[in-house]
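Attaching a single structure in structure tokens format; questions to follow.
Incomplete set of chains, arranged as in the complex.
First chain written, first letter: the chains are A, B and C, and each begins at residue 1.
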Amino acid sequence: MTIMASSTAIRPEREWNIGWTDVGPFVALIVLMLIGFLINPDFLSATNLANVITRSAFIAIIAVGATFVISSGGLDLSVGSMAAFITGITILFMNRMAAEWGMMAIPAGMMVAIVVGFLCGLMNGLIVTIGRIEPFIATLGTMGIFRALITYMSDGGSIPIDRSLRDAYRPVYFGTLAGIPLPIIISVAVAAVASFILYKMKYGRKCAAVGANEDVARYSGISIIKTRTIAYAIQGTCVAVAAICYVPRLGAATPTTGVLWELQVITAVVIGGTALRGGKGHVWGTVAGAVILELIANLMVLSDFVSEYLVAGVQGVIIIIAMLIQRFSK
Amino acid sequence: MSSVLRMEREGEIDMAAEPLRHSILRAEGVSKQYGSVTVLSDVTLDILPGEIHAIIGENGAGKSTFMRLLSGYIEPTAGTLALNGEHVRFAKPEQAQDAGIALVHQEILLAEALTVAENLFLGRELMRNGVVDDRTMLRLATEKLAELGCLVSPNALVRNIALADRQLVQIARALLDDYRIVIFDEPTAVLAGDEVERLLAIILQLKKQGAAVLYISHRLDEVQRLADKVTVLRDGKKIGTYPGRTLTQMDMARLMVGRDLAALYPEKRTKAAGEAMLTVRDLSVPGFAKNVSFQVHKSEILGFAGMIGAGRTELFEGIMGLRPATGTIELEGKPINIRSPRAVLDAGIGYLTEDRKGKGLLLHERLAPNLTLSALARFHPGIFLRRSREQDALRAAVEQYDIRLKSFGVKAGQLSGGNQQKLLLAKVLLITPSVVVIDEPTRGIDIANKAQIYAFIQGLVAEGKACIVISSEMQELIGLCDRILVMRQGRLRGEVSGEAMTEHNVALLATSDAAADGNVGGTK
Amino acid sequence: DKKVVAVSIPAADHGWTAGIVYHAQAAAKEINAAFPNVEVIVKTSPSASAQVSALEDLSAGRKLDALVILPYTSEELTTPVKAVKDAGTFITVVDRGLNDSSIQDLYLAGDNIAVGRNTAKFLIDRLEGKGNLVVLRGIPTVIDDERIKGFQDAIQGTDLKVLDIQYANWNSDEAFKLMQDYLAKYPQIDAVWANDDDMLLGVLEAVKQSGRKDIKLALGGNGMKDIVKKVIDGDAMTPVETPYPPAMIKTAIYMTVANIVGQAPVRGTVKLDAPLITQENAKEYYFPDSPF
């Protein structure tokens, strides 16, 4: 009888999370690496790749957070200055505590960073959800606020980390585990956790639903305010993690720390295949996106034929081409 | 079976006998495939002027696809179209429109951020000396809408008007110019009483003016009243074209389904309803409903009748915590916080929205995530979701509600209208509520599945659940419910039950103030 | 009534400008305390056009007796400053000259060309006139231009070879990345010049990480306290420093005030050149409590 007939005829669902959007960024990544190699063989040298990928860690980690915010239909322009602010707070705290607690000041400082980051994100979230302000404007505002705070804390100068702590802390950026630089391991870990939350837990579904259609989400008993606020809180926490890896790199927070990171972050997310209007998020794509950006910058320096004046332009062109490749090789 | 087969052959109109010369639009062996999925195969059809031609078929039979194809929204993968005998190809809807073909879509396609008038004239604004002529457009809009009995202000944002009103606006779009071929894809699905009557009158008017009308509906009574010819589709194939008058509704049903059908409405249980399940007191939804109080009991089916705009939907949206509302509700004696939708759902009240596309389903999402969205809690034993469990749930739902799909990979938006409705029903019942509120349960559902859904609702109350049915189809309410509450202008006007449950009484309460609030059947 | 002295300077967007802001505010505090009949107002601007706006606002608001300005760029500020001048305000220009020198009453010139030139000279005799260099420049502006120009003119004709020049936006992060890439690209680098000390910090970090031994010298410029400290401590890689002391703004403000309170009428041009800071004279360029 018809029911049986039709339902047996149905072909099973392909495992849904391997569409083009998921491989696209990686294809682009590989293409880029090949081009890079042709331009300058040093490009694929272990040290160079290690350096580049390690550098991309900050953006990657922050962008993973941004994947939540954007997937839930939000946007966060404040991440760059938030990173600077958190770095500043953390260093000040560690320096203060170094005297009494010695090395213990470092883990303590890390905790502080996480807490501050979480709170900053929460603030952003509440302004956007409770305050019902366009995310773009709200976070543009907080961006200014964080930037001002770090400038104020540092008198416009820089907040260097205490000499006594520097060497103990240094490994967090420069150290390696089984030959792999720590920041890479950390960012992979962050991405792994994120993809679990996004693809294997309730919250992830809620995020995507809120981003895709607020009404449907509401009618399914999902609280838009809660979901989106949490997304911002996650973003804040990711920024904190990035800040923690960042401190040992230059050992100081300055008013210029993290300038324009927000643009790189959003670019990474979009290159990664997550739509700015919200919906399903692509964590691993985002990570690939972050690496791609850093590789392009690296390529600019390693190749000789780009006038220093034109670097920005060529980068722009490459990004656009990368996107086009993604689109049309579909 | 045999009786059906015989009908299929004998009842059919002999096309050869039909004079082909004045057929204005002819589809010649058209087929449509999506990837490897064949949705429509080798359909041939002649459309004659001054004739109302109904297309009927089960959910997913391919009706909407066929109509989109005739009006240039999609192109056939095989076959041709001929306009007045000349071969034509519609690459874009405009081309079809220029050829005088208008389609009223099954799903509502209006820009919510724009006003009613702006939507009406979108893409063909009237100009006066180089400037959009708003005054005239507003006038025309008001007139056209009034003809359809829709009184929303043309300046209202579409976002702020009810579904029914939106549908009327959409219909008005197709009536603005005088098209030679007007296609209605389930225009009455979201309409009730008066609107339907008005629309049918208008369609007959079109016929008089010599236009050809294609009419799709699952409300076979309408088909019977209107259709000169009836063409039946089944699984994308044309079964045949039959003279409208001679077919009874049962014949149509048989032809659609390809087998004999049991009675539409299940036998009503005689045993009295149990003790109170849900109690609502003085519930008010500002702007929509005032001081509504009622009770629904265990194993009872309670109906809510009323004209469009009576505020039934808003009343229950209020109860579900989806709109600001005041008042108290108790489930089995326990008060429920109606501030948060989640709380109400968890308490065990399920609500199926009347707006499946806007508020029910994530159209760009796969089926499983849609199905489980409001019941995620039960799909992660630990902290992680179990994809496998979801897939099982989906398979079960597809079986149970006979959701017709060609592949589990499709997105919800790619399901046919009726099948979307079934998926939504499955989604709501997945939280196993003890009180189920269904707003327009069979909107866009074909007759065979209507029977299934009614039987299913019976099953629910048989398990001791309570069920509330909001519907604009009175027969549905009367056939299904134990009691019917009637709303008008946001207030409860009365209750009918038992013998008193007649269309006449319900209509009386729903419309006229004269029936000084419900001396028909005991009023509360 | 009070004499008003307006100070218009760039906002603190990197170390050096931060130093400017710091010294300007310090001067303002001291003077407002010392001279009851003088009011010094400090205004920072994040961009050239913002600075023009600030000038308009200041002069629209109140009558200015004197204006001390560190222009973002010469072209863009010339006309607006002239407008203020025409309202009878005493004009002190600091560091970057305007296109029309007739506008200023007093001019404290920092010498960016010299910064480049002196650094280059030092490198030339340290490396006996030959070797591979990489250079990091800042943000495309006049300062940056002049320093690079001074540097390149000075190494003309020597065997010092500039392998590469790229922008790092006076930002230690970007300098760090850029230096990493330089190191990856060039197997043999003898010396690095970052035309600002913020960037030098990043450079040093990158060199340290790479563990490369070929880099003999890494020089900066601007006289940031951390770098001056290195010089004092006789650091091998950074033995010298070229000052471009943000303190010049303080001097300028004092001279201006001196003018309008009519003590010592100073006019004309004061050229602060950029002598090499070496271990001997480093002490006098070291301000531990300045943020820069």
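Everything that follows uses one rule, which is that contacts are C-beta pairs under 8 Å (C-beta built on N, C-alpha and C of every residue); 3 or more make two chains touch, one makes a residue touch a chain.
These numbers were taken from a predicted model, which means no experiment stands behind them.
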Number of copies per protein chain type, counted over the whole file: A x2, B x1, C x1
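FYI, only the chains that are shown with their structure count from here on.
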Chain closest to the assembly centre - both centres taken as Cα means: A
Most distant chain from chain A by Cα centroid: B
Intercentroid distance (Cα basis), chain C paired with chain A, Å: 34
Chain A and chain B: spacing of chain centres that average the CA atoms, whole Å: 45
Whole-Å gap separating chain B and chain C, where each centre is the average of the chain's CA atoms: 73
Residues of chain B defined as touching chain A within the complex: 257-259, 322, 340-342, 344-346, 351, 353, 358-369, 372-374, 376-377, 380, 383-385, 391, 395, 398-399, 402, 404-409, 427
Partner chain A, residues of chain C touching it in the complex: 12-15, 17-19, 21-22, 137, 140, 164-167, 169-173, 176-178, 180-182, 184-185, 198, 201-202, 205, 209-210, 226, 290-292
Of all residues in chain A, those that touch chain C in their complex: 40, 42, 45, 47-48, 51, 55, 151, 154-158, 160, 174, 249-252, 254-257, 259, 297-298, 301-302, 308-309, 311
